[in-house]
Each structure stands twice: as C-alpha cells, then as structure tokens.
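One chain of protein is taken out of this complex; the other chains stay put.
In order of appearance the chains are A, B, C and D, and numbering begins at 1 in each one.
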Amino acid sequence: MNNVPTLDDFGHDPLWISIIKAVAIFVFLMLGVLMGVWTERKLISRMQHRYGPNRAGKFGLLQSVADGLKMGLKEDIMPRTVDKVIYFLAPVIIAVPAFLAFSVVPFGPMVWMFGHKTPLQLTDLPVAVLLVLATASIGVYGVVLAGWGSRSPYAVLGGLRSAAQVVSYEIAMGLSFVAVFLQAGTLSTSEIVAKQASGGTWDILGLSIPAPSWYVVSLIPSFLIYAITMLGETNRVPFDLPEGEGELVGGFHTEYSSSLKFAMFMLAEYVNVFTVSAMAITLFFGGWRAPWPLSLWDGANSGWWPMLWFFLKLVIAFGFFVWVRASLPRVRYDQLMAFGWKVLIPVNLAWILLAATFKALRMPEADRAIILSIGAVVIIGAFAIWLRFDTVNQRRREAKAAAIEEEFEQLREEPAAGGFPVPPLDAPHYHGVVPAARLNSDAAKEVTSGSN
Amino acid sequence: MTTHYLVLSALLFAIGGVGVLVRRNAIVVFMCVELMLNACNLAFVTFARQNGNLDGQLIAFFVMIVAAAEVVIGLAIIVTIFRTRRSASVDDVSLLKY
Amino acid sequence: MELYVPIVVLAVLAAGFAVFSVSIAPFTGPKRWNRAKLDAYECGIEPTPQPVGGGRFPLKYMITAMLFIVFDIEIIFLYPWAVAFDRLGVFGLVEMVLFIVTVLVAYAYVWRRRGLDWD
Amino acid sequence: MNGTIQAPSIEYALLAPVLVVFGAAIVGVLVEAFAPRYLRSAIHLPLTLLSLAGAFALAVWQAVKGVPTKPAAMGAVAVDGPALFIWGTILILAFVSVLLIKDEEHFVGSAAAVPGSAEEEQSLVERAAHTEVYPLVLFAVGGMLLFPAANDLLVAFVALEVMSLPLYLLCGLARRRRLLSQEAAVKYFLLGAFSSAFFLYGTALLYGFAGSVDLAKINQALGAVGGQDTLLYIGAAMLGVGLLFKIGAAPFQAWKPDVYQGAPTPITALMASGTLVAAFGALLRVFWVGLGGLDWDWRPVLYGVAILTMVVGAILAITQTDIKRMLAYSSIAHGGFLLIGVIATGQTQAENTSALSGLLFYLVAYGFTTVGAFAIVTMVRDPGGEAWHLSRWAGLGKRSPLLAGTFAFFLLAFAGIPLTSGFFGKYAIFQAAVANGAMPLVIIGVVASAIAAFFYVRVIVLMFFSDPAADGPSVVLPSRGTAAVVGIAALATVVLGVYPQPVLDLAHTAAQSLFVR
C-alpha cells in the first residue's frame, strides 16, 4: 500500500509539478462548470419532459460556451449608486476561494508524473478540512460585499440573507464532520480516504462480519445532515432563498445584471457545488477508492484509475443536485432557518455524543459504568428538555390559534372596525385600534428613563 | 524566520492600539480591539513554533473563544447604545466626564 | 511550509483569471448610455435612496451572526477533541459532554427567548 | 503530533467552590429558559444565595481540611491559603451584594427598549424584569473566584474575561438614567477589552520568553533564559497594564468613575468589592509568584503607580459632585493604598506574610464598607431615581439620622479613623510597608489619606451641618435585603474596627504558606 499517500508525501513536489497540478485542477473546474451547466439544463429538462438546450453544437453541448461568450460581449453596467471598489472586488472574492477548496481534494493515489512520484492531489494539510470550511467562509464575504456594495435594497437584503443562511448551515456542516474525524482521527483528506480503505470487522455473536468501509454507512446520520447542509451551503434548490425571484429579484447579484461579473457568480456557484460534492465523496464515499465490486480488482486503486472512479462519483453527486432541484420546491426563509438551527444542530450534537460514546465503549481500558451513566444522563436530559419544549410549543400553538379565532369572532361582529366581509376604506386598520383596557392601564406608569 | 511574524504581530497590535485611541466610531474601536487580540494570537502561534511546544497554539484557541464572547457581548452593547443615540461615535458618548 | 505553496499557486491562477475577466468586461461589451439603466434595480419604481455605508438592516442578522460565532467556536473545540479522542479516552468524553451540555444550555435559552425564530 | 497525550487529572473537590458557582449559573440560565416568568425571581434568588453559601461552606471546609501545597488541575489553578481566603471574602461579599441585587427595581425591565420609547413604557406596564441578572452575577462571581487562583496566565486571562464580560452587560442595565448606564457599559467594555488585549499580549511575550505560561515556570525562566530580556520586560509591563487596569490604578483609572456612576448601584457594589478583591488577588499572584524574581525591576514602577493612584484618587475625588463618582474615586485611592501592600515584599518569608495578611485584611474591611456605602446610596431617592447629586444629600442627617449616621460611619471607615475597620486595614498595610522600608510611600499614603479625608468629611458636613432642602430626596424604607446589607456591612465595619483579631489571625494563617508555586 505504499502508493497510498500520507501527509509525509506532500510538500516534496518541485514547483513545476505543483503548477502542472494547479493548472490541471483549474482547467478541470472550468470545463466542469461548462459541462455542468449544460448537464444540469439538459438533465432537468428531461426530468420535466422538455428538450433543453439543443441548438449550439451536438445535443446543445456548446450551449455553455455560447452563453459565456454572450456574457463577455454584453454591456458591463456599473450602476451610479454602487460603491465602485467593492462592486468590482466582490465577484473576485467570491470566485477565488471556490477554486482553492479543491487544492486539498484527493483525486488518486501516488503516481509517477514526469519522473516524480507524486500524489494525485495538489496538496494536503494536517487541517485540510478546515481549509475547505475556511474558503467557504471567505466566499460569504463575497456575497455580503456584493450586496453591500450594490447599495440597493434587494441586494443588501439578499446578501444578508445569503450570508445568514450560509453561516447557519456551515455550523451544521462543520458539526457533521466531527463524527468523521472521530472515526478517522485526522483532518487530513488523504488520510481520511486512506482510513476508508478497510472498515475492520464487527464481532457479533462470534461472527466476524467485515464492516463496510465507507463512512456513509457507519456514519449515516452525519452524511444525511451533510447532504442537507451542502444544499444550503451552496444556495441550491430547495434552499436558494438568496436569489428568490419572487421576493428579492436576484438577491445579492441583482445589480450584476449581465457581463462577466455575473459570470463569476455563476462560476463560483458551480465550483462550490463541485467542492461540496467532492468533500462528500472524500469524507463519506471513500474518495477515489473504487467501489466494492471494482475494488476486488487489485489494480483498481492504483495508478491513474482512481481518477476515473472519483470523476464518476462526482458526476453522480452532481446528478443528485440536479435531481433535488427538479423535485423539490423552494422552502420559506423562516422554515429554512428554523430547520437549520432547531433541527440540524441539536440532532447533530446529540449524534456526536452518541458516536463518541460508542467509540469510547469500544476502547479497551475504558470504564464502562462512567460512559454508560453519562450516556443515560444525556439521553434522559435531552428527552426531558424535548418533552418540555413539546408541551410548551403545543401550548403556544393552541394559544395562538385561540387568539386568532377570537380576533376573527370579534371582527365578524364589527365589520366597521376593519373586519369581514369587507372593511370600509376609511375604517382604521384593526391593528391601529387600541383596546380600552390597555389605554386605562397607565396607572402603574412611572417616569421613563428617556427623561433623564 | 519567526522574527518577521513577531514584527507583524507587533505591528498589528500597534495598529489596533492606535486605532482604539484615535478612532471615534465605537464599532471601529471595537474592531481594533479584536485586531489586537488577533495580533496576540499570531504572537502565540509564532512563539509556539519558536519554543517548540504546542501551548501557544492551544492558547490561541482559548483566545479565539474569548474574543468571540467579547464580540457577542460588545456588539450587543454597542447596538443597544446605537439604537438609543442613532450614532456610534464615541464622542457622542459624553454624558460621563469628570 | 511547502505544503501551502501549491495552494498559493492555485490562488494566483484563480485570482488572475477572475481579475482578468472582471477587468476586461467593460472593454468587450458595447456602451450605450441610458439613465434608467444606471439606476439601482427596483422592479421599475423610482429607486429608494440608500445611505452611504449600506444603511440599516434588521437586527435579526446580527443575532444570527452572534449565534454563528458561538457555535463556530464550539466546532473549534470539537475538531481537536475528535481527532485526539482515542488518546483522551473517557476523560475527553466526560469533559466534552460537560462542554456540549453547557453550550446546549445557552442554546436552550436562546431558543426559548425566540432568538431562533424568524418572522 | 502523534505522541501520547496524558489525560489530565482535575481535582474536582478542590475546585468545588468555583464549580458550584458556575454550575448554579448554568442552572440559572436553564431557569431563565424554562421557568415561567412569574416564578423566575422566586427560583433565582434562593438558587443564587444557596450556591454562594454552599461555595463558601466548601471553601471553609477545604481550609479546615488542610490547604494543599500543590497547584490543582495540572498546575492551572492554585488553591492555596490566600486563594481560599480571597474566595471566602468574595463569596461573602457577593452574597451580600446579591441581597442588594434582589431589589429588581434597580434594573431595567427591557434592556433592548430604547429609552423613552413606547417599548419601554410597555415593559414598565408589563412589569418586565431581566432576571438574567442572577446568572450573570453568578458567572461574574465564578470568574472572580477563578481569577485570583489562576496559576497560569491563560487561566488568568480566561477568568478575567469570564469575570468581566457579565459585568459589562450588567453595567448597562440600570433602570434610571439609562443613557448614562449604556454609556458606562460601552466605556467599560471598550476599555476593558483594550486592557485585556494588553494583558494577553503581555502573556504572549512572556510565553515567548519562558516557553510556558505557567507562573512558576516563568519565574524559573527569569534566571535561566538569557538574551530575551526585551520580551520579558515588555511582556511584564503589558501584563501589568492589564492587571492595573482592572484594579483601576492610575493612569488606568479613567473607566472607574464612569462605570461606577452609570452601573446599577447594586452592581457597582459588587464591582467595587468583589472585582477589586479578585483583581488584587491576581495581581499579587502574578507579581509575586510569576515575576517574583524580577521584583527589582517592577517594584520602582509599582512605587510610582501607587503614588500616582493615591494622589489622583484623592485629589480628583474632591471635585466630584456625584456621590457614586466620589465613591469611585475613593475606590481608586484605596487601590493605591492596597498597592503599597503589593510593593511591601521583603526578603524574608515573615515579612511577605505580614504584607500579604495585611492586604487580605484590608480587602475584607474595604469590601464590606464599600458594599454598605453603596447600599445606602440605593436608599436615597429622588423622583427620577437615586439622588446622585451631592447637594441633594444636604441635611440628610436631620431627615433620617440613622441612615445618615451609618453612611457617615462608612465614610469615616473609608477615611481610616480608628475604631473602624478601615483604620486597621490601612494600619496593617502601612505597617508592612514600613517594615519593608517603604517609608516614603507610607508618608505619601498618609498625605493622600488626609486629602481623602477631606472629601469624606465634606459629605458628612453636607449631611449633618447643612440645612435640608425643601424638596429633598426621600429615603425609602429599605427592603429586607438592603437593610440586611447595611446591617451586615455596619456590623463588619464595627467589629473589624474594634476587635479585628480573629480576621487578622485568619488572614495571617492564610498568608502563612504564601502562594504555592
């Protein structure tokens, strides 16, 4: 297995090999975006019983190229009110980090390249996954700055919404990685892939069952959460709120109406999709390792072959994005945030503790009593809190329903106060009516602090 | 090699310090304080490398968490006063003087 | 340190491309002046004047940002713990349970104070 | 990287007082989250008081059981004699302050409401209350406990922040004079964060110098490491700035009057007593344990700082017209006196012990008196809140002789008149300083006390010898808590002033072993 790279194998490349690899990644991503756009449009059309692009080139294959050229040749509008520097920089800031995340994605094992033995991966770090998260965070700056620099209401709101959404889902995403690190014991992408080579065995009833090696099996809750957050993180349907046409026009890029600046946003979005897919593959699907039937062939995991497996996995992951986009409607913003904060995060934390407890139980010298009691306390506590929340929420819902019901009753009786069936135009809106009881409750009034 | 990082850290710290003293916008002052904390982090990490132990990196974690707590509380306070005063200038905060 | 050099290479490449594309955009396209075109887009109505510096926005976003910081910090501590879990053993587990429970207490507080609700 | 990690061991029993306080704070947050609004205060108050009392009992139990001679928690926290004494002091003072804090009328109903706005009126009508005050106070107290016990600079920094952050918030919660209160919070926050950045950078430099943030190791490195003196000196200086800021020593005293004035008075009481005690504990530990070998270098600087602090505190206090500001400047001056004790280190253990025990005694004495004084400030009211302007206090001696008499007594204790606790506090410090040859400092201290006496006496003159204004402030009937606070403080001031021996013995025993290293 000496062709499986470890951290020690990185950092020895001469500069020119690094440049070759970097250019290769760059070209791969550019082409990937071109093809990705086409694939998505084509795929989604077929799912919706349409043809999709079919004019430019065979099967419309050149459609993306044509679009790109069109964008380059359109007028570059710089609205009068924008903050020029930020407006100019935002597309750059959003595009560059998108590419960077790919530098730690492992494409394959060690290969010979122009007489050098080198891993098929631009570089690896002890904290590689953090780099991915970091670049994603920097991308948020681009979004916020684009909205901010545009200085138009839609753009600002879109930018902020997008930022809020991305950071919210980034937490859930970051938490979903924890279980993986718990298993792998490292943050280095190449080592995580290496750890997924074999899953060890589970001893159940005296039988040695070979455990599945991909973390997607053993850490399925993590993967599910990750799968959801990667949609949120990339602002894809069903979480594409920042550019919800219905409410915010184009969101943060409303003022980037055409031209190559808009192309940068487009590019960044697709590259981000590729990045999160690649991370999903690396962390949960064994990276470049061949899937089970293929892995029986010894050569499958050596030489240049793994790049193929990786590419196929990427295509499938991208297909998943398209599939989701074709199938699901957009969620409401409050639902989106509530889902991220109130479901994904607590579930994630609970899962981490559970996973850690299991892992601790399997440690030879561990004191099981302590671990189990901790587990019990945590579970009981969580259950108690959940129950309390449940009853409180229930009560709240009922109270709200009752209040609405009462309001309706009242309005039905006094149509003049803004009620049903049709309020007269000159009647004050019923929110403006102050109940008499409230008006007279000033008995307990005291000097407010505004007076001193 | 590490000297450069130390110089950088000192510079950042100085910029932050001067910023606190000369800037008038509470948010900017506050950001300058955060800059100072980050300068500290840089120094810690550099020294960790220089001393060959990991303590400094560890401390950087704690500093981050503290800085985060400071951000949360600081922003809360500044936003409150901003809502009251419609201004975030430290100069406007002038009821208290001796 | 060489581990980071390739990243710089890729960054230079990407930045070069991005800056190049954004910079040439004004020269490749036509220029046809139209006042309405240069206004901020607001679905056709007269654009709302925006103050310099972006103006105001709902406080809600600030709260989200604060919450993000809190949890991001939690993640900072979870990662090293996860990586070193084998070596920390039960002690690590106990401490992390305490830590997470503490954060969850704050989380419950925020939840109950409707810090997580959007309207 | 892949070396084995020794799983650390933590002496939970030793840290129990701190853990109890933090645990109660966390439970307090849960109460906030889950208890219905009308029950919250009713749960918080016993919870807070019981946890403080319990922590105190634990601290006492530990002291009785025998003071450990090794730092706990892998050298991070030192639970030694002085630390236990300081813990006890802080816990009692916090307990007393909580009795003041329990009068929720001092706190704003809704901090987020803009002063004078409809929301604020609404919150008044609803009788909204920020019961979060209790957990915040507990967190602050927990930080105060940890700060003087921190045996490495990182723990000290974290404790410093844990102590300060809740206080920043609490400062902004005054019900009356909201603008002032918010300003105080902003100022305290910005300056506090600024100073903690200094503390941190100092820590970083010392870490660079010694390769460790452990105080004992830093002290060892003082002699061993050569060639990096610049790091050492700048680091020690910056560390000093951070610490001196917290105790409000000149020239870093600017925040104190503003903050004391703006903060809700019960919180001011907590800060003036607890924070000062904690900060001095930490200052002592850092300078004696961590930089003990460097004393020839820092002592002259502290000399200057102490002089400046005493003089500035005493002189600027004269110009004050706000009672809380005046007390704040008085606190600055007292900080200066306490600094004399820090400087008064000698060559022998006995001399150090006497300086330390004097300081500990002073902290106890001053803490009680100052809490009592602020408690009285809360009771003198104008229609718009507390009667803050000194002129409003005119003739109070006639209107309410008992209250004015007690306040005058506290002021005399501040001034250090014999038969009050303040006198023996000062005496203990001065004696230690004289024994260590810091005679000039003592003389300046005496002059400063004389100047300080002037403004205390001025208030007494105002209260007793001036005629009351027609529309003078009213003295509210104190709640049971406030009355208890005043009673306890007065009692402590008398008892410590007439028969200080038991507390002196205690302080002496605590100081006997000095700080563990």
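Here is the rule we go by: contacts are C-beta pairs under 8 Å (C-beta built on N, C-alpha and C of every residue); 3 or more make two chains touch, one makes a residue touch a chain.
Keep in mind that, in the parts below, contacts and distances are computed from a predicted model.
Participant: Looking only at the UniProt record of the hidden chain, which name from "FadE34", "Multicomponent Na+:H+ antiporter subunit F", "NADH-quinone oxidoreductase subunit M" or "Molybdenum transport system permease" is the right one?
Facilitator: "NADH-quinone oxidoreductase subunit M"
Participant: When the whole complex is taken into account, which chains on show are touched by the absent chain?
Facilitator: Looking at the complete complex, the unshown chain comes into contact with D.
Participant: Pick from D:Ala128, D:Ile315 or D:Ala453: which residue touches the chain that isn't shown?
Facilitator: Checking each option in D:Ala128, D:Ile315 or D:Ala453, the one touching the absent chain turns out to be D:Ala453.
Participant: For a quick check of understanding: of D:Tyr233, D:Tyr303 or D:Phe464, which residue touches the chain that isn't displayed?
Facilitator: Result: among the candidates, D:Phe464 touches the missing chain.
Participant: Residues on subunit D that touch the omitted chain in the whole complex?
Facilitator: 357, 397-398, 401, 412, 415-419, 423-424, 427-428, 430-431, 434-435, 439, 442-443, 446-447, 449-450, 453-454, 457-458, 460-461, 464-466, 499-501, 504-505, 508
Quick note on the criterion: only the chains that are shown with their structure count from here on.
Participant: Using the average of all C-alpha atoms in each chain as its centre, how far is it in Å between subunit B and subunit C?
Facilitator: Roughly 20 Å, centre to centre.
Participant: Quick one: subunit A and subunit C, Cα centre-to-centre, how many Å?
Facilitator: So the centre of subunit A lies 12 Å away from the centre of subunit C.
Participant: Where in subunit D do residues touch two or more other chains at once?
Facilitator: 34, 114-115, 178-179
Participant: Going by the touch rule set out above, which residues of subunit B reach two or more other chains?
Facilitator: Residues 76 of subunit B each touch two or more of the other chains.
Participant: Can you list the subunit B residues touching subunit D in their complex?
Facilitator: Touch list, subunit B to subunit D: 6, 9, 13, 16-17, 20, 26, 29-30, 33, 36-37, 39-40, 43-44, 46-47, 50-51, 53, 55-56, 59, 62-63, 66, 69-70, 73-74, 76-78, 80-81, 83-85, 90, 93, 95-96, 98.
Participant: In the complex, go through subunit B and note every residue touching subunit C.
Facilitator: 61, 64-65, 68, 71-72, 75-76, 79
Participant: In the complex, go through subunit C and note every residue touching subunit B.
Facilitator: 59, 62, 65-66, 69-70, 72-73, 76-77, 80
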